[in-house]
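Pasting a structure below so you can have a look.
Below is a slice of the complex: some chains, not all, each in place.
We call the chains A and B, going by the order they appear; numbering starts again at 1 in every chain.
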Amino acid sequence: MINDKLPKIWYGGDYNPEQWEAPEWAEDERMFKLAGIDVATINVFSWALIQPSEDTYDFSTLDELIDRLYKNGTYVCLATATGAHPAWMAHRYPEVTRVDVQGRKRKFGGRHNSNPNSPVFRKFAAKLAGKLAERYKDHPGLVAWHVSNEFSGYDYSEQSAAAFRVWLQERYGTLDTLNKAWNTRFWGHTFYDWEEIVVPNELSEEWNGNRTNFQGISLDYRRFMSNSLLECYKLEYNAIKEHSTNIPVTTNLMGFYPELDYFEWAKHLDVISWDNYPSLDTPVSLTAMTHDLMRGLKNGQPFMLMEQTPSQQNWQPYNSLKRPGVMRLWSYQAVARGADTVLFFQLRRSIGACEKYHGAVIEHVGHEHTRVFRECAELGKELEQLGSQLLDARGQAEIGIIYDWENRWALDLSSGPSVALDYVNEVHKYYDALYQQNIEADMISVEENLSKYKIVIAPVLYMIKPGFAAKVEAFVQAGGTFITTYFSGIVNENDLVTVGGYPGELRKVLGIWSEEIDALLPGMSNELVMNKEWGALSTSYTCDLLCDLIHPEGAEVLAQYGTDFYKGMPALTVNSFGEGKAYYVATSPEARFLQGFLANLCAEQGIQPLVSAPAGIESVQRVKDGMSYLFLLNHTEGELSADIGTAVRTDILGGEELKGTVVVPSRGVLILKGALLNG
Amino acid sequence: MINDKLPKIWYGGDYNPEQWEAPEWAEDERMFKLAGIDVATINVFSWALIQPSEDTYDFSTLDELIDRLYKNGTYVCLATATGAHPAWMAHRYPEVTRVDVQGRKRKFGGRHNSNPNSPVFRKFAAKLAGKLAERYKDHPGLVAWHVSNEFSGYDYSEQSAAAFRVWLQERYGTLDTLNKAWNTRFWGHTFYDWEEIVVPNELSEEWNGNRTNFQGISLDYRRFMSNSLLECYKLEYNAIKEHSTNIPVTTNLMGFYPELDYFEWAKHLDVISWDNYPSLDTPVSLTAMTHDLMRGLKNGQPFMLMEQTPSQQNWQPYNSLKRPGVMRLWSYQAVARGADTVLFFQLRRSIGACEKYHGAVIEHVGHEHTRVFRECAELGKELEQLGSQLLDARGQAEIGIIYDWENRWALDLSSGPSVALDYVNEVHKYYDALYQQNIEADMISVEENLSKYKIVIAPVLYMIKPGFAAKVEAFVQAGGTFITTYFSGIVNENDLVTVGGYPGELRKVLGIWSEEIDALLPGMSNELVMNKEWGALSTSYTCDLLCDLIHPEGAEVLAQYGTDFYKGMPALTVNSFGEGKAYYVATSPEARFLQGFLANLCAEQGIQPLVSAPAGIESVQRVKDGMSYLFLLNHTEGELSADIGTAVRTDILGGEELKGTVVVPSRGVLILKGALLNG
């Protein structure tokens, strides 16, 4: 449980009453009651308010706010307010603003705007976090700490350059080691003095975001920057913990946000929290995968849904309304996949600046007689009813899908073979193939203990870190099923190619050699032709993007290419290795293939779909104390049915006992408590 | 009359003889005579010529030129030459060049390149204007002053930052007021010292042109910059007026140019002038609307067509030739809509630099035996014949369409609900619906006296300035018909939302409440279904972009949405208010709807089409001394007929008496004098 002061699914969200006047505060309180709101995230952007000058702190407004909320039954998730520095600080200490990727020194403006390697910024941020912790640590309304906000963005200042050189000295020890790791003999980049190293940006090695001359340098800068921001987080974390030891500390993450290695970050968060902002046209399985990734950051520990909009965003190109029922549906999707809170951005809409058209529980009209408020209040009531029974329940997947931020960085930075390669998209293809069949998967890191799973899928695992190949071999040896794809096993953690034949360190377990990699032009495709019918798979499937030209070295060929000069060469292989099997998918096939392929593997491993249901139904279970909570979510506008099997289950929202075919209403949700499924 | 020295439609244009040698000057004179050219705009870019150094002025060439032209029968529109500073000034006083929106300090180059808040630039510019006025104020050839050229572009220098702070102090008085106006509590942007305020650009709050974190700051910076350039204009205006009190002063505007609030500027111009550069594929009704806007800047006062090309532009991607007859046709379109001059850029083509492929009366070949010259000379003859009879004639529209630059800025800067919202385009939809039915409209500011009109249309009037809502109420109360649309009435002049329910201050007169605003994805549409047949409207029409979800509060529902979850909710309402009616169009409908809708309202108000004519005919009248000059312009390649009614009218170009059905030749023009239409 995140904090047993409030043993239920927390309900509420970001609340910025400093933006309006006291008369509205009373209205806020009244409406929070109506909506069943019991948690408010406050103080997120109040640095300028609570520290109006270098030497002055003024907590009076905050004191009053926390007391007022607590009296009204609202707990607080207290932010440290360091997500944007005050104007006075930027004016007096220009070093706190960033230098951007183009090398331009920024002035005051925006948020997430602080140079993470500015000693001045670090000093002020840690001091503020400490003061807050000292002051509020014992307040009965305090349930969580929220450090800064959506850490993001890189800096290229001289302070960061200096810190980068120190970081490199710690990482590599000697320049000789660094020169080798970065292969600086290429283009005569050998460094003879640490001071010669400059940050990689548009003034040196990079252009157009992810283009770089030196993958090694750019990769290390991403590591360093992810760590610089993490250092800022940790400074505040430690300052808080010095006073407030038993209140959980988090910072709100952003799903697949590319710039930070959240698996590294997760080690320093007491509880994961994240902000979920799908568009009208975001595939629901992509949202599901993102929840699963967030749950996976701390090995399955339930997380906080820190932000979502009750109705619409403002920063998308086209900010469509969430259709009726969708806010509730997506809230339960989060809960189904591990969230123990349902929090909104925001409780009341701003009236000025760039987020005023972002949806809120209390809209600009100011009263409760709105569609949005009614939906919020109904959900509030339901969450009240649910009480604590779902808290701490966990998933029980038998399949792990590997996702790795450093691998993503290396792929994004790669010059060749194809700009169309999108790591998240390729991972999602495998995830979606399971999702569509009502089969659960965990999103896991390369550091995960693989033996927890029957099947491990590692799409486009381009970078193999030390020890990982051995771990895969042990996993397969012991009977596991391992799947990887084209353009995997190519480089080590420094983006240096493992010579001797692709897929490098994975070659042995896969029993193949990949000789060449063909990149297909847009509009081009090839075919993946099954050598023989295999379970759900027969005849042929289209594929595109990249085609590895591989040779079996012990592996069995299951399918081959259908056209072009490599027609007849293997496109899908399986290698028996010890007690297990290792599959190589040499190209990027259509969804129909992946569904059949994974269906076959699940069947072999005895992994059953949770339910039998048509497309549009999402199913997932949370497990607690031996009982399963089966979620059925209907993402369509019409009523759909699912077959939950012969055992009786209790619909904990509706109260009925159900079995066999159950009906899920349009955009509706069933939470069915009963015996463990597929466990 | 702009200047009674030349009581006819002035004919001529920009003339830069300093770019070539004396022998060609004699040729110029000969050809001006052949073409009937009687006005030359000179000295536009001659600063470096007439002030070759800080302390030296040399007017000898200009003296000679003005005398020479006058002797040849050509009057001059004399420019102050400050549209581009000399190289020596940029070299000696770097402060005169601008800092761009990216924060980059510019060097010498281009035009419209001066920092408007540079004291050095201001000093030199005003001094030059004064010297010119002093020297030429009594020259018999002088008919108008032309300050600088196409004022445009913003600056982000330290001088502008300092001036911005002063401007803000004047506007807001206290930082507290400013902090409230900008809602700086959002993201903790509270300013505690004026010096903490920096200009909003890509180094602080803005990106991608119109994207900003703080609408209030960016909106004020647009106001400030429009005003900074206006201050530069006024400095020159005043310097001229000190010597030359009776010659009209203007500067050439650019239609819907976004960066300057021309309604503010117009107050300081003696006569409006503007540069008209449609492309081959610009809708003719958009050009018409732009002329009407320019006429509307000074409440209907005739204006100067200061520039148009006789043949082609050079700066468009594809610079097509004006087809035969089109130059004449578009010249008369300008006259029909209020122009009392027909001036070209340019009289003779440059041979070097970036405008050498811009068309001219005298082409590079140098003689008169060209299609372009022949067409120019024929028009010159006609304008000679027309004499003074059209001068000062005015329009007589019964419909006003509101256009507001600050509203445009606020819409452009808005984060949400849809990037597809284009204010000018939405205004044009209403204008065009009238244009296609031969019904005239004035383009008016929010400061206009509405009681002049039977119908006032205010598309997407997002920003309601103080007093405007009351004015609308009075207008409708007294019997007027008011129309506005979705996303109107939302904010005040500081872009702060009017809480309590959209459309804010307009809610009462419209009798509705708009609860939510849905943004449609590209390709999505909804339907607007009539509740019953109403005049020209029946069944249903498509709509897209944005859909307000509204509730009637006294208004009658005329149409409803046809699909999506808000099917059945009102899409078009009318509220009876006093003696008048207020309509709310809750979405952006197709043209077919808008034509029927406005036809109905005109019928109700007894507003008749000027003529009955097929598509392709443009009709408009100018009125003088109780007589009407009806212009019929055929924009197609074939002959077309129109019915002008039973009263006899005189074709003042052809000399015939006409009534009933008249024929307008391909790309031809009729100007028919007769009794007032629709008055």
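Methods note: a contact is a pair of C-beta atoms (placed from the backbone, for glycine too) under 8 Å apart; a residue touches a chain by one contact, two chains touch by 3 or more.
What you are looking at is a predicted structure, and each value in this text was computed from that prediction instead of being measured.
*Asks:* For this file, in which 2 copies are placed, how many copies does the full complex count?
*Replies:* The complex in this structure file totals 3 copies.
Simple rule for what comes next: only the chains that are shown with their structure count from here on.
*Asks:* Using only Cα atoms, superpose chain A on chain B and state the rotation angle in degrees, rounded to the nearest 5.
*Replies:* The C-alpha superposition of chain A onto chain B needs 120 degrees.
*Asks:* Going by the contact rule at the top, pick out the chain B residues touching chain A in the complex.
*Replies:* Checking each residue of chain B against chain A gives 102-103, 182-193, 195-198, 200, 202-205, 212-216, 414-420, 494-497, 499-502, 513, 515-522, 549, 565.
*Asks:* Within the complex, which stretch of chain A touches chain B?
*Replies:* By the definition above, chain A touches chain B via 16, 18-19, 45-49, 52-53, 81, 84, 86-88, 90-91, 104-111, 280-281, 311-321, 323-324, 349-358, 363-366, 370-372.
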